Structure formats: C-alpha cells, structure tokens
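For this view, one protein chain was removed and the others were kept in their places.
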Amino acid sequence: MTSFHESEMIALKDVCFSYADRPILNGIDLTIKRGEIIAIMGGSGGGKTTLLGLISGRLKPQTGSVLVKGLEVPNLRQSELYGLRRKIGMLFQFGALFTDLNVFDNVAFPYREQTNLPEEMIRTLVLLKLEAVGLRSAKNLMPAELSGGMARRVALARAVALDPAVMLYDEPFTGLDPISVGIIGRLIKRLNRALGMTSVIVTHDLNETLRLVDRVVVLSQGKIHRDMAPEEIRSTDDPFIRQFADGLPDGPVPFHYPGRDYWSELMDQ
Amino acid sequence: MRASFVQLISALGHFFTSRIDRLGLAARFAGALLVSLSIALGRLPLMFREVYFSGVRSLSIVAVSGLFVGMVLAVQGYEVLQRYGSAESLGVIVALSLVRELGPVVTALLFAGRASSAVTAEIGLMRATEQLAAMDMMAVDPMSRVVAPRFLAAIFSMPFLAAIFSTAGVIGAWIIGVKLIGIDDGAFWSQMQANVDVRIDVLNGLLKSIVFGTAVGLISVFEGYFAAPTAEGIATATTRTVVISSLSVLLLDLLLTVMMFRGLS
Partner (left out) sequence: MNRSRFDFAVGLFVAIGLLAMAFMALKVGNLAGFDSGTGYVIEARFDNIGGLKVRAPVKSAGVVVGRVESIGLDAETYEARVLLRVYPNYRFSKDTIASILTSGLLGEQYVGLESGGDPVYLAAGDRLGKTQSAMILEKLISQFLFSKAAETPAKAQ
C-alpha cells in the first residue's frame, strides 16, 4: 500500500499507459496538492486527456499507481468508483449537456440522481449554481439554444453541483470567444477558492491559463517534460516550451510531416 | 500467387473471428444490460418516456400499414378462394395470416426501421457528444438510465403494436371483402371465430412479438452504444440496426413458427 501525504489530493506514480499498442504515457510521476490549480499542456495526442481519464478512473494504467484522496483508483470496484466520482467533477470539452433536458434540468440532474433532496431545495441549489455562472435567467432554455460559452458555463454549474473536491477540465477554453474565455477562467479560479477544490486543467490556451494556475505541467513524448510555475514558462529557454509559448511553426515539434526529401520526390515525377 | 492465397485465408479467418468477437461483445453487453434492468424497472417513468418515443410515435405507421396489408390480403385471398367456391373462408385466411405471422413480423420490421434506428442514432450521438461519459462521471450508470429504458420500451410496445396491426388488418380486409366485394358479413366473422383459437393463434402471435421486441430492442441499443463517435459511425450503426434486426426477426419467426405451429395438423 503506497503511502500518501495528507495534503496530496492526486498522486500518479510511475504511470504507463498504452492504447492499442501505441504507448501514450511513459512513466509519469505527478503530485497535486489540495487547493492547487494546475495546467497540463503539450502537443496534440500527447496524453493530456488520457491523464484526466486515469484520474477519474475511466482508464486503467498498464503499470503504476493512481491515487486520488488516498484511494488506488484502478483497483476500485464499480460502486466504490462511483462513490469517488461523486467527489470529482468533470467539465467536458464541449459541455456534454444532455440535449433532451433544459438548462435547469441539466444542473438539477446530479441532485435528482444522487440525493434525496426535496424538489424545492433542489430548485434553490440549482438557481444558486446558475447564478454563480451568470445564467440563472437562462434556466428554461434548451442546450441547442445556447452559445458555446453559455453551454460550457451551464456544464460547469452542473459539474460543481455536488461541491466536488476535485475538478477536471478538458480544454475548457477551446473554441470560445475572448469574453467567454475570460469568464470561464475567472469562474474556475473563483470556484476553486470558494469550494476549496483541487483543479486540473488540460488546455492549449496559454494566456488565460497562465493567469490562473499555480503550476504548469508540460507533457512531451509521454513524459513530463517540465513542471514549473507560470512565470517561468514565459521566460524559459527550453526550446519545446518556447515553441509552444511563442507559437512558432517549427522547432522541436516539426512543421513538416516526416517523410522523403522534398527535392528527390519532385524529381521522381 | 501463394502470398495472395495466404492473404485470402487470413482475411477469411479475420472475417469470422471479428464476427465472433462482436458476438462476444454483444453477449457481455447483454449481461450488463440484464444486471441494470433491476434498477431500470424501479424507474418506470424513464421507460414510459421511451415508450412514447418508440411505441406511440410508431402507432400511425403500424395502423396504416396494417390496414393496407389487410386490404391486400383480402384482394389476393378472394381472388384465389373464389376459384374453389370458398370465398366465405376469406375471414379465416386473413385473420390467421395476420394474427400468426404478419402482425408480429411486419410490425417488428416497421418498428426496426422507424423506432429502433432512431434509438441507435440517439444513443450513438449521446456517446459522440460525451453525454454518456458525462453521466458516467456523475456516478450515474448510463446503462440503467439511458440504455435499459429504451430496451424495455421496445419489449413493452411491440405486443400492443402487433395487436393494433392485426386489428387494422382485419378491419381492412372486412372493408374490402364485405363492403366492397360483397362477401357475407356473418360468414366472414363466424368462420373466423370458429377457426382462430385464442390460445394457439392469438397468444402465440403476441408471444412472438414479445420475442421480436426483445431482439430488436437489444440490437438497437447495442449498435448505438458501440457506434464510432463520428457522423459516419452513427450512419453505419443505424443501418446495421435495421439490417440485423430485420434478419433476426425473420430468423426468429422461422424458429418460433416451427416450434409453435408445427404440430397443429
């Protein structure tokens, strides 16, 4: 039984994960303390979303241990896993709202399914959560009628409904206008502080993210390339991070898809 | 030459193993579904919602089809029977054909095309938009909340729809046979009642429709659940539901008919 420190909310030790014989994560060691907001960044397909899947128990690592609140997640039985998931909230990339329910019912869903609270109390709680994300008056709209930013805010309200201890965000800023990005960023920080949560954000958006997180974990080739504070990201010399931060087309992540030499292919006719 | 022969054999082998793999997957899925049924049955409003979308919405197509099928049976049946002077047996022929076979089978095929394909698309889309994953993350089992109610709704709706089909068919045949062609109304009904047995014919027909409902229900939720999360994936899954459901219904019909009606004459 691996030991864990009281303040460690999430701990991954020597985690390896492959999908259909393709190795994705290759020995990940990561510790996240209670109350921290950390960002996970890296190239596409680099294993960022996989990490979220491992933490939430949707994926099982080939080797290594995944500890959340001291529990060894891959070893949990279905009922225990569900018990743990009541304490974990997840915001999916495009919200994943239930399209057949309106905004109110979407946020009420966790209460109705997981608790025996009377309807009046649920109504109060739902309105509270919706007010926190600024969408209380949109409660009767259907998800199809919401803009991307609004849908994601509703999904956020739904995800924090049961006041989870851990929040996982899968690319929360992708595809949003700058205003919505700012709103979501502010909400993530405020909720994390207000509810005493630990948040893990998988993202590509450097600017917004660097403003809110305590640490940035950069993945490359299935390993943790760097684990540093946001200020260091801006000033570092590391070529991989530089290419990322400055948006350079070529660098450690090559521009050209690997293949034959250009001139010889042209000459082949 | 030899290489392509080896390729052929391995392709053939792969064809069969992949089919058997999928069958195994379906069996495991069915097992998980069975386990979730106990929870789903405790939440009947969810099932009734699906009965509305699958069953009630299929009512019009089933009733109208039944009416037309009954009418066609009357026309064709009369054409043959009157050659032997047995036109009065029209009621019997039509009723038995409908109650024993056409009612359960055609209803199941119509249901597969209309309601089941919609269920597959719906579940496939829920998977593609991560709604099932979100539910799972909120510690709500998608099997009992989404899949099982739709499965149960198919089993529940089918017998009612088959009965409605057969009834519409008999009425259609009556309209053509008695009202238009002029067969004796009394003979139409009395011959029918004398020769259609509630236990052997009507009940067995309803039993068939329950079996079909189970098969079609299972196939539609399975294909939707494992659909690839792309537009193409959902389209493929939907067509698979209709094709496999239809073939299964026809195969099961053969087996059930032999079991139920073989020893009658």
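By written order: A and B. Residues from 1 in each chain.
Keep this in mind: contacts are C-beta pairs under 8 Å (C-beta built on N, C-alpha and C of every residue); 3 or more make two chains touch, one makes a residue touch a chain.
This one's a predicted model, so the numbers in the text were calculated from it and none came from an experiment.
> Which shown chains does the chain we cannot see touch?
Counting the whole assembly, the omitted chain is in touch with B.
> Pick from B:V170, B:A215 or B:A237: which residue touches the chain that isn't shown?
The single option touching the absent chain is B:V170.
> May I ask which residue of B:A40, B:V69 or B:V99 touches the chain that does not appear here?
Only one of B:A40, B:V69 or B:V99 touches the chain omitted from view, namely B:V99.
> Determine which one of B:I9, B:I39, B:V80 or B:V198 touches the chain that has been left out.
B:V198
> Which listed residue (B:A40, B:V69 or B:L206) would be found touching the missing chain in the intact complex?
B:L206
> Of the listed residues B:W189, B:F226 or B:F261, which contacts the missing chain in the full complex?
The missing chain is touched by B:W189.
> Write the list of chain B residues that the hidden chain touches.
45, 48-49, 51-52, 55-56, 59, 95, 99, 157, 159-161, 163-164, 166-167, 170, 189, 192-194, 196-198, 201-202, 206
Convention: only the chains that are shown with their structure count from here on.
> Give every residue of chain B touching chain A within the complex, in rising order.
125-126, 129-131, 133-141, 145
> So in the complex, which bits of chain A are touching chain B?
These residues of chain A touch chain B: 56, 58, 82-83, 85-86, 88-90, 92-94, 96-99, 109-110, 113-114, 155, 158.
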